[in-house]
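Every protein chain except one is present and positioned as in the full complex.
Our next item is subunit A:
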Amino acid sequence: MASPSDLREKIRKKRRALQESLAKSKDDVDTQALVTTEMEMSRDRGRTEVEQELSGSQEQQVTTLKQTLKAQRMRRRRKLLSDTTAEATRGEQPMGTELSEVGEPLDSVTKPRSTWHTQRDLPPLPVETPLRRRVAEKLKAARSKAETLLQQEALSEPTSCLQSLRDRETLTRFDVECPPQTDPGLLSREAGDLSTAARVKFQDVAHRVRQKAEMETGLPTAEMAYNFFTFNFDPEPQEEPVKHQKKRKSRRRDRAEEEEEEEEEEGDSHREEEEAGAEQEEEQEEGRDEDAPLVGDQGSELFIIDQTAQDFLEVKAVDYVGYHSRVQRESEVLFTPSLRTVPASSKVPENMQPRYMEDEGLYVGERPPMSRVNQNILENRILQQDEGKKWFGDDGRVQALPDPIKQSPTRPPLFSLEGDLDPALQTVYRKALKSKHAGRYIPGAGPGEGHRHCQLDVDVAGLIFSHHPLFSREHVLGARLAQLYDQHLARQSRNLTGLLTDKLNGLRNALRNIKDLHGEQGRSMAMRQRIVEYKEEVKNTRILRNTEQEKDRTLLKSIVKVWKEMKALREFQRFTNTAYKLHLRRELVELQKDEQGFEAEIQTELAELKGEFEDEYQRKMEQYSQQHEEWRTWRRKQKARKKKKKAKMRDDGEEEEEEEEEEEQEEEFLGDEPPKPELPEKQDWALAEQQVRERASRWRRRPGEPVLVPEISLSGSITPTEQCPRGEIARREDISKRSLLVKVLYNDKEVSRTDRRTLSSDFRVHFGQIFNLKIVNWPESVRLQVFEVVGSSSSLLAEVFVPLPDTTVLTGSAPFQELEFGSSQRVAFDHEGVGSDVPFSFEVDGSNKLTLLTSGKLSCCISWAVDNNDVPLAPPTSQQPWGVRSGLRQMDAIACIGASGLSDMKKLSKWAAESRLDPNDPSNAMLMQLLTVASSGSMQMPDYFRLEQLQEEFNFVTDEELQRSKRFRLLTLRSQEVAEFRNYKNIPAVEREVSEKVFQDYERRLQEGEVIDTRDHLDAHRALVAKYLQKVQESVVNRFLISKHHFILSDLVQEDEVPSIGVLGLNLFKLAEPKRPLKPQRKERKKVTAQNLSDGDIKVLVNIIRAYDIPIRKPLSSKPAMASKSARSFKEPFAAGQSSQSALQGGDWPLSQSQIRPFVEVSFQRTVCQTTTADGPNPCWNEELELPFSAPNGDYSTSSLQSMKDEVFINIFDEMVFDITEDERERGSSVHTRIERHWLGSVKIPFSTVYLQSRIDGTFKVQSPAVLLGYSKERSLASEGGYDAVRCLSEGSFITLFITIQPQLIPGESVRERMKEIKFDTQEEERLLQAAEVFQRDAALCFPGRPCITTVIDINGRAVFVTRYIRALSPPQELLDAFPNSPQETMDLVARYVSLIPSLPDSVSFAGICDIWSTCDQFLTLLAGDEEEHAVLLCNYFLFMKKKAWLIIGTAVPEGPTAYVLTYEQGHYLIWDPSKGQYYGQYDTFCPLQTVGCLINADNVWFNLQPYDAPMRMSFDVTRSKLWKPFFSRAFPNPGLSSVQPEEIAYNRPDKAAAAELQDRIEKVLKEKIMEWRPRHPTRWNRYCTSTLRHFLPKLELSGGRDVGEEHRLELHNLLGDYRISGFPLHMAFSELHPLMEMVYSTGVHNVEAPSIEFALAVYVHPYPSSVLSVWVYLASLVRTR
């Protein structure tokens, strides 16, 4: 026995060998497929033989093991044999086959054993567990059994099948080692088959295969894996083992059960056999030993490969319970209801018959459908349960509710979506549209907001001819019949007779009641009156009733008559054309009752008549007696007179007879005696009775006569065309040719027409078309024209005027109206058609001729449309003129009374009560109903519509309280951005913390909208102007707000441009740039949008670089040099290189003197910064000052920033140091000085300019006062050198500045950019505008930096061509008269006048809106305007003065794009700054005008095409078209545009008194202010000085602000020798007080804090025409020197 260590050693060797062989056999691919199949087969098999092989390979390691194995094997074999023998004994099969087959299973058992060698991958275990062995045993036993079963089965199978199976087995058995070994009995047989050589071969092959299998047991190579998955294995070898397996498995399953039994049964015999078979097994083992080394070697190799697994696992057969046993077991537990029908008897209670409710006539609902089988199962199951029978009903069926499932779906079918869908739910198919203006989302708004249109709906339903030329005679009768019948029906429906009878009865009853209640005596006067009224009523009603009855009767008669005629006609012509048929329905009545009623009626009538007659008689008698009385009195008088006459005439008797006659005549004449009343009464009575009876018999139904009810039906058959005579056929053909159409004419214009409809044989045409007319004009008439079309020609048949509907008549509620039409056209036919206006007869002989005209009825309906929101599209009622009559009045209860639009129910009911409407009258029915509704209290019609009912009850607070809440109001106002509350930061959280004061300003503003506050303006006119400006601004702002909300992408999205190749290239070049270039350039900074900013984020940077020519101090003692105030000529400034003045003065002043110590102070929004102090008149500071910026109300929006009026003040001061050390002894040790600063001049730059231009860079002229006390302008050529020679030609000081905002804000779109987007309406010609656009575009393309203007916006917001602004206008005459001899002076004065008109930039007043040009008169009225207005005015003045003048559109240094004036003067061009009143030569360095874009005069516009745009470097000769591109050229000549300017401007006289008043007020205000600014120091005013100064000011004004200082300084000096004066006059155009104060403040005079300081302040206001005021403020501080 080998020890385990030896074993391991061996295994190691084997593994090495295996690896070698692996490497060798790698390329043996061919067999792999086979191997794998082999592998698969064997994997399942043979596990049971583990022990066997182990023992074999390890050379009988454990003998005990071997023995047991043998014993097992023997047992198994024996069992097998016993099985077979048992079967054999059973005699089922012949013995021979039996024998041969026994080998098979054995064979198959051993075969796996050998293949298993290759497969084996488990390590051997030296000690086998008994358990495992037992398992193996069992399995083996099972298998053998399975084999036998298989064998049995195979026997039963057809032989062919068996054969093939066997063949295949032999095929695969190539790699089987040596099957014969297993059974000695069979061995000999098999050995005979196989030669030894073959065996060796087999073994080789087997060996090889085994090796391959080994390497597979390890990791399969990639190749193998690939093959495994990809090769198409031969199905045949695979199929067989699978079959085997399957069979075996099934066998095994069966066996598993049998086995147990068998084992039990055969337990004894087994044991016996075991012993017997042990020897046999021994032999077997020996036989196998031949192979053992081979197998053993390999086995030991294999076992080592994988040391894990199966030892710990137990392989068990699937725990399986046989089907039958399971069924059996289950049957004990489970209950399976049978499928058979349950007999009815078991379902109903005993001794009862099933009862069927249906048979008893009771309704039994339909039971839900259920399959019979399921029902049976259910019933069977239920019956098994306790009380199972209670589930069954009396009929022996399971109780069930009727089928709950509806046959039809509950949800209504959606056949037509559009048809009758609720209009609120209708959908519209909208195309996917590109929305240019993505509209704001309004949830409820319809598309057509704004202007509402009106819409009339004309519905043409159809028409019916009552006569048509193509009518046959029968048709004529038919139409007549139909007409009569219609009449009859209408009458019947109205039932007037019945109603009147009822009324009559009612009245009679009432009368009787009255009579019964009150006796004859008790009647009051009123009662009697009522009785009379009643009687009258009864009489009228009776008469009415009688006539109605008569009408009914006649109608009926005529219907019958026509029908008879028709029948006769049909008979006569032998065909039928119409379908009319008349039936007379008889309603029998009871004769007796009828007679009674008839008689009673007649009696009542007679009685009434009698009463009436009596009354009549009485009345007549009364009348008679009255008259008789009168007559008698008269008679008496007459007689008396006669007597007198007689007495008189007694003298002549002949005449008596005549008189008698006369008397007789008179008597006859006078005697209007009524006829005897008794006689007519009697006569009448009999007659009346007779009349009544006659009438009754004639017009009323005789008693007993049946009631005849005519009925017309269209059921009659029309004779087909073939059977008709020729004439009729022709007529019918004619009909079919004709068609009709209706045109709709609105206000005599055809708006639409219906389709053509053919005329049908019954002469009815149905159109049924609705025309929707959208109406702009007021409806005057709507006509419908009926056209008859024959072939292609159409003729107008008739025209119908349709009454216009009331505005309350709306579509949907309007009824149809039938409008009759007729035509007098004469139409005759040669066929049966009767024609129109042609006499024809029904009689055969042609008598009784009849002439009919075409006529008919058109059914249509006109109403006002209702739009989608149920808003009637009718015009407002108030607009409806009175002429329009409603055609539907008779339909509308209220309208038919003549009270259209009567909506006050109270009035209506009052009217109804007054007019005593008959409540039974059907025409009043609607009204009465309305009245009952109105009068009953509960149904009171509310005059409002409650939208949210029950809201009130659940309210927290009332509306008023909500309205009263101050906090909410504040919040709302803030969100509405009301000016006062915009950017209101914090609103208190609690109501009581909101003070009432908050709203004061706002409310005041609301109240005082129109009231002008003159306090701030000092001048009523200016206040008005300010108001006007504000209004204009508001309206323009409102107009602009809309377009402002229109954002473009760049407003919202800031997108960095994707760098292109070019940019990248440039950047590459930049790398090579010097790090610190010699001339650094300012870099563009990142721009910041102004939205997210807050206070303190923005700073204004002011870089003060240097200044030139600052005035220097003048020592007090020095002798003043008289400045030669020579008359300046225009040539002087241009004469280069000569400055006599400075040369003259140059010598007077020693250079060494400390002339001046200037510093610059910049103030902005009351923040002040200052530079250090420099020395000399040309100081250089080069300092950067930073000033914080805060927007008004913290609103950093673009518009707000643009409209800021703040200005940056740059003031130049002189710092003076005074030694105030009082004690001389201390002078050595301490310094005690006082610093004073004296204002020298200032530069103002509006913030809006800085904002819009983002930076301001340049040299500016310092606005210094004309006189600076204590200073003088000195120049020394020596100090300045030659380089400055050109510069110093201009007078004044200059300062070089750079101003910008940090961080850079994105300026709002500039004015002109905005203009391009907004289209203004205009009166200019389209062609001109186009040309202007092209011109401007070209200009912008060529020279984008040069401004070009062709059209501008006037104050009404219209685009106007710019040349229209230029027109010669006369300046005020005063100015022209001032210097009659000197045109230059006049020009100066005029320029000064223009500059005195206050300047107000458009961008401030019309924030970010547009540049508005006002005409000169508007400008002078408003007294405010920006540079353009000034320039236009100045230019116009110059033109009037016969100068050559142009408007320059260009850019200037502080103000940006602006307008200047160019004049041509003696060979020189002068550039005028209109808002300052100064002029510059073309070659002036300090001219603020930087670029020239275009020139404009009254005739043309020229655009600058020169390479340079600086005025110094260009030519102003506009005739050279290479340099200047004219707008109007030969190709496009000037159409002769008229000017928008007035012909003449009316100027007001200067108002001296107002000026004086203003002067006083300004002085007062300024003095107060100065005192206010010096809160800690007393302010003393030196009156003497003030009055002196006041004298100077008019002189200054006269001199135009030019240097007159020397004179009056001297004067002052003389007067105030003891004082050190420093002061200056300030001058400005007067607009408001505020800028004036600002200016005074900025000079800082009030800051002097010397203890002995005194001040002097003088104001002078000089009035110019048209309220232009020039304001001078002389400010001085005086310090006593002694």
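What we mean here is this: a contact is a pair of C-beta atoms (placed from the backbone, for glycine too) under 8 Å apart; a residue touches a chain by one contact, two chains touch by 3 or more; residues count from 1.
Basically, contacts and distances are computed from a predicted model.
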Determine which name in "Centromere protein M", "B9 domain-containing protein 2", "Sterol regulatory element-binding protein cleavage-activating protein" or "Myotubularin-related protein 9" the UniProt entry assigns to the undisplayed chain of the complex. "B9 domain-containing protein 2"
Looking at A:Lys581, A:Arg738, A:Arg974 or A:Lys1205, which residue reaches the missing chain? A:Arg974
Listed residues A:Gln399, A:Ser760, A:Ser781 or A:Asn868, member touching the removed chain: A:Asn868
If I consider the whole complex, including the chain that's not displayed, which of A:Glu961, A:Asp1517 or A:Glu1568 touches that chain? A:Glu961
Out of A:Glu991, A:Glu1333 or A:Asp1499, point to the residue that touches the absent chain in the complete complex. A:Glu991
In the full complex, which bits of subunit A touch the chain not displayed? Write them out. 411-412, 414, 417-418, 421-435, 438, 440-444, 868-869, 947-948, 950-951, 954-959, 961-962, 964-965, 968, 971-972, 974-975, 990-992
